[in-house]
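Of the protein chains in this complex, one is absent; all others appear in place.
By written order: A and B. Residues from 1 in each chain.
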Amino acid sequence: MRSARLAVIVALVGLALSQPTVSWSIAQSSSPAPSRPTRQVTDITGRIVTIPSRVSRVADPWHANNGMVLMMGAADKIVATTLQARRQPWFRKLFPRIEQVPAAFDEAGDVNIETLISTRPEVVLMAYGGTVPRWKTTADAYGIPVFMMPNTSLADLKTTARMTGDVLGPRESARAAEWIRYFDDNIRRVTAVTSRIPASERPRVLHTATGTILTIDGVKTVIDDWITVAGGVNAATVVSNARPVGMEQIAAWNPDVIIVGTAPNEENRRAILKDPRWSQIKAVRTGRVYVNPTGVYLWDRHSAEAALQVLWAAKTLHPTRFPDLDLEKETKAFYAKFFNHTLTDAEYETLMRATAP
Amino acid sequence: MIRRLILLAVPFLLLFVSLFVGRLDVGPGDVLRIVAAQLFPIQRSWSESVEIIVVQIRLPRALMAMCVGGGLSISGAAFQGMFRNPLVSPDVLGVSAASGFGAALAILLSRSTLELQVLAFGFGLAGVAITYLLARVYQTTPVLMLVLSGVVVAAFFSALLSGAKYVADPESKLPAITYWLLGSFNAATLRTVVTVVPAIAVGTIGLLLVSWKLNLLSMGDEEASALGVRTEQLKAAIIVCTTLITAAAVSTSGVIGWVGLVMPHMARTLVGPDHRRLLPAALSVGASYLLVIDGVARTAAAVEIPIGILTAIVGAPYFAYLLRRTSGTWQ
Partner (left out) sequence: MTAPLVRVREASFRYGKREILRNLNLDVQRGEILSVLGPNGCGKTTLLRCIAGALTPSSGSVEIAGDDVHALGAPARARRIGFLFQDHAPSFPFAVRDVALMGRAPHLGFLGFPGPRDRAFADEALERVGILHLRDRPYTRVSGGERQLVLLARILVQEPDVILLDEPTAHLDLRNQVLTLRTVRSLAADGMTMIMTTHDPNHALWFGGRAALMKDGRFMAVGPAREVMTEATLTSTYDVDVAVFSHRARIGSDQLQVCSAWLPGPD
């Protein structure tokens, strides 16, 4: 009996001692081999992150950012992603291989660390919302660099595009710069007109975030930013994304325009038009209830198509002030240039109606 | 007698007052005229949008709050008698967890509001059916078995619910599920009120009909049986009634806690433990309570405050006070 107990103790001690060895060897295989050249980049929190000079394996838990990476022509570098990003019908159409990329990150932003490690990413690109994720220490321990980027405003989006390009490499960096130029151009085009619109002619816009339970996007969000750029005013006074708001409050705001930002957008739009409680709201009475376009990602959130969103929003809110703005032409040009895809008329319709291609 | 009249009148009074309260300023004269116009032909002197506010937005919410508040409260009172336990709420058999999962499923699959109601209601009934069958022992369902089975079933559906939240997309579905679980009357329309009232009415009438027998049942299964009560049938009838009420409430308004647990106690302090008086009092107290709470939820801020949060903030301290006052004996 004594010898059996001794044997068990020895086995347990041996197991315990072998642990660091096991994790050490995993760490060895996932961190960049010391012989490869590295460079240093600074993320939005000010941390200095060391990544390989040539990055070819990227993990991207930021749904919208996956689309950015696709836009920069680097989608084949994505080795770990999210279910949400993978599910976007347009992403799947333009880059079918995304289906095979493991979804190491869940919807809440948590990670399956073993899946992540097995994909051997060279850097993790993610959104920084004010707090560092819990799993960062584990990622650090395994030598996986985590690079954080800002995500609260339209201006932040340009920073994110630039940073993403920087991390991915010179080719992508150049693409990002092109995109930023295009984005800035669009904003200039639009604000040239909208900055001269007097406050009394700026429509009050309500942007819905969810349908079954009504939530609204308020101020201090990216939604608020493009509404303002496009010459409108956010009808909601609540702060932040997806806030629950009572029907009476909506009636009190009485928006001039309603933009339905929730899938299934068309159904939600029809539900609003049919609901007697919405019937007296100005936007419903004047028929100004619109579906927000969705493509590789939701145009109205931090996607690459945000560059088109400002055009669409401007044309929707002030059709008469933008007679020369041909949205269809612009969209087709954008997709051809940045996604290498020629849109057919039917495909353009699916973007506008936020349905699958 | 006076007390009975007061208890009968207060909820309707509060219902009436609710029509005057809200984020939008509607003149009291207009409200009165609009209400009168529903009954008599009156010349319209107010705008259509104001009529929508009063009749399509405020009225359905108030009616829903009354029905749900009264229903949850009377269900709680009936269960506390049946289980001989003052800590029991209508959720004890798992109806809220199961119903909540049904609703989350509907949200995940982007189903319409009507389909959500149906799914939530159906799952609620199914959850309780499973609890009941699990608790069967030699053709009886002892209350201890019911409670334990309820814990198991609730835990199971809570786990499924967590799973649903896990796969829900955080931009649109997850917030919807979260807010729905916290409870709200924002989705109340005249149509949803009409769909929920039959179930709640049937359940409530059923409970009122057996309110005297509840006195006997609260003596324990053995004694009640010795007094000639068909205990298994009575328990089954009570479970069916409370489940109808609670599943209907949850399917339209989400999970609202601390009403079915606390309001029966308040009613008991007002009218005593005799269920013939307790059940109607619980109905009244619960309806009044949620009318007031909803008034706060939709008026205090631009953002909707979820009902479940308000009832917890008010209910838990009151419960603690009751606990201290009775020194744990609930007498």
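Rule of thumb we're sticking to: a residue touches a chain if its C-beta (ideal position, glycine included) is under 8 Å from a C-beta of that chain, and two chains touch if they have at least 3 such contacts.
Keep in mind that what you see is a predicted model, and the values were worked out from it rather than measured.
Undergrad: Give the labels of the shown chains that the missing chain contacts, considering the complete complex.
TA: Computed over the complete complex, the missing chain touches B.
Undergrad: Looking at B:Arg3, B:Arg44 or B:Arg230, which makes contact with the chain not pictured?
TA: Of all options in B:Arg3, B:Arg44 or B:Arg230, contact with the hidden chain holds for B:Arg230.
Undergrad: Using the touch definition from the top, which of B:Gly29, B:Pro198 or B:Gly220 touches the missing chain?
TA: Spelled out, the listed residue whose C-beta touches the missing chain is B:Gly220.
Undergrad: Mind pulling the chain B residues that touch the left-out chain?
TA: Its contact residues with the unshown chain are 81, 84, 209-210, 212-213, 215-216, 218-220, 222-223, 225-231, 233-234, 272-274, 276, 331.
Just so it is clear, only the chains that are shown with their structure count from here on.
Undergrad: Rounded to the nearest whole Å, what is the centre-to-centre distance of chain A and chain B, using the mean of the C-alpha atoms as each centre?
TA: Result: the chain centres lie 40 Å from each other.
Undergrad: Which of the residues in chain B come into contact with chain A in the complex?
TA: 22-24, 47-49, 52-53, 56-58, 106-107, 110-113, 116, 165-176, 179-180, 184, 186-187, 189-190, 297-298, 302-304, 306
Undergrad: Which residues, counting only chain A, touch chain B once they are in their complex?
TA: Listed in rising order, the residues of chain A that touch chain B are 63, 83-84, 87, 106-109, 209-215, 236-238, 241-249, 251-252, 254, 262-264, 267, 271, 275-277, 279-281, 298, 301.
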